[in-house]
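First comes the structure, then the notes that go with it.
The complex appears here minus one protein chain, its other protein chains still in place.
So that you can tell them apart, the chains are marked A and B in the order they are listed, and the count of residues begins at 1 in each.
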């Protein structure tokens, strides 16, 4: 196994070497995705279960496409219409699924720690597709992979992550992965949405966006959960946009070749103006495209398929 | 590409030549469906997304079967449990899905114009699986294909479409396609459910069913939406059946070899009596069977796969 763990729970503690193995593997699959026949037999006869306990469009479809293009057999499971509604424990549900000889489990759950818990009780390899406010490692991998493609390197890039850092699994996975890759990571957001003790992670904190953006190569804009507003964590959408939105006006103050990223789905006109999302600096659709290649790489690397890739 | 457009938005403006290409291609796939192994590798490595924003059984399953029997990879997407519920725009959702390298999108939506809109913003080929009261082109194609199979020709057939013409995408697509094929199309239904300006389409309008049915070769019965009654568009189900239902009694007044069609699902005992639906004149199940062959033909013709069919 070229990676240290046979699971992908998060990017905390992952080494630069491991990240580079994932990126180089994704390069191979990205080339496959440019072909007229975007399919390889790599995971024929392997079974992947997608366990989505939270609604998802792009992440679920991205994983499902990655699995099918690797020729794996895919089983979809969502919490509605399932034994979970019969009061069965998560542990029983998942152990039963595993008894059917599953090779890989992709899991999204609102409770942080669910993928780690599953990795301790299952023989299958676990891939975290987002667990509460903890980690979303494949999103961070595709973010870094898209930057590596854009800039040809990652080291010393100046990246600013803007938004609700406290509740963002995307931010946390990116902080772990990007600092491992030698990226210079800064954060900006309302003080009410900024976690404490972040200084230990080696990142710089800003509370004023106009100051924060000045010299940055990349702005990674996080989705604001509009329901946070009800909890009083920020005063109004208008105020949020004024202070922390990447608006058309603010785009003028950024470097000419700045790169704009967003994990989607976008609240257009809130954290990101539609004009900025669609401008030449945005690589948002490239992120989505690269997501499939990154997930193919992760699925392949964790599958235990030992033959080298000749595809 | 043997068809003028790389999308199938509707049958408005489609030529007789194009319709015949579709029918001849469907002939090939119909033969495949008679084999013990009903599967060809034609679309291996192509990805089709089924976007169903309205509930559907037969159309969705028919497309899905057509896709699998062409060996395409199929992704199903329904509006529940998706990012749509997170407030994302349709445009963002679909552009994101497309970024994952989709070849074909099959879309059903309650808003007329959705498939046309998508065809303007996507690189993938769009197939309209029903958009509001606008068009449902594959249904009309399978209706005509079933008649061609039954009669050996389409020209000069006398077809009567009965029911709620105003709200029927099935009727509109059939009017466009059938008039292109030289079919003599008449319509019959309550005046409240008959659109104006239909005379421009070259069809004859009846308001009295017993007069309308006399010399017809084919009666295409539309499903009545029972919820229209609440809006006062027809007085009662009993009254509707009396005036516009193809009842057991009315069947006696029809030509002996008349052909009865219905796009399903049937309200038995309302627009169509159960005895008529199941009688020897009905080709309702043939319509369903031919739907898979027609959809295989459309998927193949729009896929851009250039090799000739040797299957």
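Quick note on the criterion: a residue touches a chain if its C-beta (ideal position, glycine included) is under 8 Å from a C-beta of that chain, and two chains touch if they have at least 3 such contacts.
These figures come from a predicted structure and were not determined experimentally.
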item	value
Sole residue of B:46, B:69, B:136 or B:250 that reaches the chain not shown, by the stated touch rule	B:69
Residue in contact with the excluded chain [from A:96, A:208 or A:242]	A:96
Sites on chain B contacted by the missing partner chain, in the whole complex	33, 35-39, 55-58, 61-62, 64-65, 68-69, 78, 80, 226, 264-268, 285-286, 288-289, 291-292
Missing-chain contacts mapped onto chain A	44-47, 49, 73, 75, 77, 81-89, 92-93, 95-97, 99-101
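Simple rule for what comes next: only the chains that are shown with their structure count from here on.
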item	value
Chain centre separation in whole Å, for chain B relative to chain A (CA means)	40
